[in-house]
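Removed: one protein chain of the complex. Kept in place: all other protein chains.
After this line comes chain A, so read on.
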Amino acid sequence: MPDLIKIGQRIADMASGGEEIEAYAIWERETSIRVYNSEIESLTTSESSGIGIRVIRDKRVGISYAGTLEDDDLKRALEEARDNSRFASQDPFAGIAEPDGVDGPKLNLWSVDITNTPTENKISLALELEKVTLSKDRRIKSLNSSNYGDVSVESAIVNSKGIASYTQQTYCWLWAYALAMQDDETQTGFGLHASRDFAGIDLEYAAQEAAYKSTRMLGAKKPKSSNLIAVFEPDISSSFIGIISSTLSAEAVQKGRSIFSGRVGENVANSRLNLIDDPSDPRFFSSANYDDEGLASRQNLLIKNGSLKGYLYDSYTARKEGVAPTGSAIRGGIAGSCSPGPRAPYIEPGERSKEEIVSEITDGVLIQSVSGIHSGVNPVSGDFSVGAEGIRIHDGELKEPIKEFTIASNLQKMLLDIRSIGSDLTIRPSGAAGVTLAIGNINLSGS
C-alpha cells in the first residue's frame, strides 16, 4: 500500500513562489460479486489508485489528474495543471483551503475484517441472500441478481498551506433485486443492507426488504387525480431531504441558483423543522473525519424551528463571502474540482410513529417509491414532479396499493406544508437520512 501522505506532500512541496498546490491521492481495493440462479455470474477484484492536482497561480485555477501514482505520471499531471491554470480567468477568491484550527472528530471508519474475510465467504453470503429472498414469499419468481460488494478506500489531501489529512474507510453491502409475479403482473423490489464491517452485514434485512418491496405493489391500480396529503416513508424522504439540503450549498446560493438565496433568518419551513448536516456523525455512511479539501468534518445547523440559519461552504465560497468554511467541500472524483454541499443531512426526528401519523389522515397516500427524481425536481424554480407508487390512505387507514401516478408540488411549498415529522430516523447508505414526513397540498396525477 503506498504512503499517500508522502506522495501528496512531495507534490505540495513543489509549489514555487506564490503558487498554491493541492494534491488528492487515493488508493482503493474492491470486491464485487453477482449471483444469479445459484451460480456466480461475476466476480470482480481490483486495486486502483489515482491523483488529482489543483494548482493556483496568479489567482487562476488549473486541475489535472492521473489514473496511477507512478512518479512520471505525477510530474506530468503537475505540469498539466500548471499549464491549465494559464487559461482560466483571474478570480480574486481562487485558492486552496487553509488550516482553520478545527479538530477532526477522530472516527474509526476502517475495518480489517473486510480484507481479511476470504472471498468464498462473501460469495456464500450472496448465494444465501438469493435463497433467503426467494423463500420469503411464493410470489417471488426469481432475482434479477443478488450482490455483495465491498471497498476499502484510503485517501490523503495535502496542500502547500499546511493541510495534510488522511482518511481510511471501509464499506460493504449486500443487495437483492427481486421479481414477484401474480397472474400476469410482474413487480420488482430492491433490498439493501450496508455496513462498515463484514460482521455487521444483515442478510435478513436485505432479503426482507426486497421481498416486501417486490410484492407490495402486486394488484396495484392507477388512482384518480386529486389533491391530498402525502406521507413519505423514510426511504423516500431521504431523497427529498438530500435535494433540499443541496439547494443550501453556498455555491448555488451565491450564483443565484437556489430558491433560498438571500433568505437567512426567514421562515422557510414548518416551525417544528430542524435540518442538520453532520458528517461527523459515525452512523452515516458518508461520515468522514475531513471534508474533500482536508478541513475537519463538523455539525452544521441549516434550518432551526423553520427558520433558515445558513448555508454550506467550502473554502472558496467562504472566502468570497468573508465567512468561515463549514467543512462541506465535496470533490467530484480525482478529475473534478471541489464545491460545497450536504454530506450527511437529516431532519431531527419528531415524536410520533408512522402509524400514528397515518391514523390522523382522512384522505392521503403513503408514498413508498419515487422515480425520475433527477429529471423531475428543478432546484432553481423548486418545481417538483416525480413518478410514484404507494398505498392510499382513507380515514386513517392504509387501503389499496396504487401505482403509475405522479406527485407534484414545489420544494419551498412542501417545506411549509409539512404536517408531521416522524420519530423513525433511518440512515440510508446513499448519504441523507430519512424520517416519515406528512406533507399537505400534493397534486396526485393519475387517470
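One rule holds in what follows: a contact is a pair of C-beta atoms (placed from the backbone, for glycine too) under 8 Å apart; a residue touches a chain by one contact, two chains touch by 3 or more; residues count from 1.
The working rule: contacts and distances are computed from a predicted model.
When the unshown chain is looked up in UniProt, the name that turns up among "Metalloprotease TldD", "ANTAR domain-containing protein", "Iron complex transport system permease protein" or "ATP-binding cassette domain-containing protein" is "Metalloprotease TldD".
The hidden chain makes contact, of the residues A:Ser286, A:Ser315 or A:Ser409, with A:Ser409. Contact residues of chain A toward the unshown chain are 36, 39-50, 61-68, 73, 77, 80, 83-89, 91, 119, 141-142, 144, 179, 186-188, 222, 225, 255-257, 259, 334-337, 371-372, 374-376, 378, 380-383, 385-387, 403-410, 443-447.
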